[in-house]
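Note that one protein chain of the assembly has been removed; the remaining protein chains are unaltered in position.
Chain nomenclature is as follows: A and B, assigned in order of appearance, with residue numbering initiated at 1 for each chain independently.
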Amino acid sequence: MTDFSDAISNALALVFGLDAALTEIVGLSLRVSLTAVAIAAAIGMPVGALLALYRFRGRFFLVVSMNALMGLPPVVVGLIVYLLLSRAGPFGVFGLLFTPTAMIIAQVLLVTPIIAALTRQVIEDLWVEYEEQMRSLGAGPGRAMPALLWDGRFTLITAILAGFGRATAEVGAVMIVGGNIDHVTRVMTTSIALEVSKGNLALALGLGIILLVLSAGINGAAYMIQHETRRWHA
Amino acid sequence: MIRHLLTATLMALVFSTPPLAAAEKYITLVGTTSTDNSGLYDEILPLFTAKTGIRVRVVSVGTGRAINIAKNGDADVLLVHHRKSEDTFVAEGYGVRRHDVMYNDFIIIGPENDPANIWGLKSVVDGLVQIASTRNFFVSRGDDSGTHKKELSIWKLAGIDPAKSSGQWYREAGAGMGATLNTASAMPAYTLSDRGTWLKFENRGGLRLLAENDPLLLNPYGVILINPKRHPHVKAKMGQAFIDWITGAEGQAAIAAYRIKGRQAFFPNARK
Partner (left out) sequence: MNALAPGPVSASSILPLELDGVCFEAGGTRLIKDVSWRFGADLRTVVIGPNGAGKSLLLRLCHGLIKPSQGHVRWQNEANPARHQAMVFQRPVMLRRSVAANVDYALKLRHVPRRQRTDIIDRVLHETGLKRLADQPARVLSIGEQQKLALARAWALKPQVLFLDEPTASLDPAATHGVEEIIAAIHAQGTRIIMTTHDLGQARRMADEVLFINRGRILEAAPAKAFFEKPKNDLAQAFVRGELLWWNKGRDNRKNQPGLQT
């Protein structure tokens, strides 16, 4: 029990002391995860929409694989990206290993399936409702896609937040491809892992609480925005 | 309104991280978690950077993985503590040359009440024999690290194959030193640890030091420059500068000066 109270006082001390190391770590965590989510959305939403709107050979398997990829363990993704980016690997020449860029790449791979799968579901449901009217107006699936994405925006934001949650919470991928290098690739989750491995459980828990509060803050803000605009739009 | 506030906050936080200067001089050192967790690098590396302007980026993993990373050429310098692996590494052409750097020692940690009664035994081999015969819990790193390989070598000398009892009194954690100590603390169990990690470890629970100073428990470290002939992109000059420094007077003195809770943690032993 002392661990918990120590954890809370640790967390408060770090936050209110505006600990420089903490700010750096939090900043990097956000930079990596937000960038990854932005890229994942840019890829995942069109892919999801395409899967929703078009029928083609192999679509079934593609949908099933995409849904399965949502459950891919981060450490496996990390391993795959490591093998790709290692100097001994196909893309080693870029020297991306142990940099934030490698971490972003790994997280893009983790988050894109989630966003794509959820987008597919949203767009599919919307198309069932809209198809006849859209076709009557002269918009086939291709032309209708942007309007569908916009109309589904509330659920799609939730999908993006789900992706963001997965990105900020994972430690397996960023640890392997980032190396948890101090001041370079150390993020919240790898810091927590490090402190646990050092036996500094209270500090680790404190960092965990900060991560939780951060995540809650972002989700809360997004929900409020959704709520306000949704009320207006019905 | 809220939307703007949120965007502004996020932007501020994200851009508060200083961008990595493309021209920053650095080398990548791949080493073991035990060394990093002891806090040695935090203490001595800034001295090197101050002198040469070269930053050292430390990637800390288990010894097996460190060697793997070094073989792939994903780092510039390798610093681990398993002589046999280091020699093979150089012999196979992955490394230029192995240099002595420092040593510390391993210790046996165990439950406060010492149920296997190993306290006072001069020979660590006898200690492990006793733990095995009384079937008391022993947690192994189980991760192919330097510590793990040392542990296995002692079992071998004792003529015991602990893998046969894996899952019973012998528990293989497959984890770093800190995590293994956490597990040992929770069970409680015996385990082999390097002294540096133990001195820094905060979650001792019901554990205490029960065996030390057997010559078998010596833990020497070696530093190797990854072979630029094998991996042309390796920063050979800067890497060598680091090796020269850490095996030179300044680096060695810095290592000797490092204290954990008042005790010297590492003993420099580079040869001139």
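Here is the rule we go by: a contact is a pair of C-beta atoms (placed from the backbone, for glycine too) under 8 Å apart; a residue touches a chain by one contact, two chains touch by 3 or more.
Quick caveat, the model's predicted, so the values are computed rather than measured.
By the touch rule given at the top, the unshown chain touches A in the complete complex. Residue-level contact of subunit A with the missing chain is found at 129-130, 132-139, 143, 147, 150-151, 153, 232-234.
Heads up, the rule we're going with is that only the chains that are shown with their structure count from here on.
Put simply, the C-alpha centre of subunit A and that of subunit B have 32 angstrom between them. Those residues of subunit A that touch subunit B in the shared complex are 23-24, 26-28, 30-31, 34, 86-89, 92, 95, 97-100, 179-182, 184, 196-201, 218, 221, 224-225, 228.
Subunit B meets subunit A in the complex at residues 2-3, 6, 10, 13-14, 16-17, 20, 28, 33, 37, 42, 57-61, 69, 71-74, 175-179, 181-182, 200-204, 231, 233.
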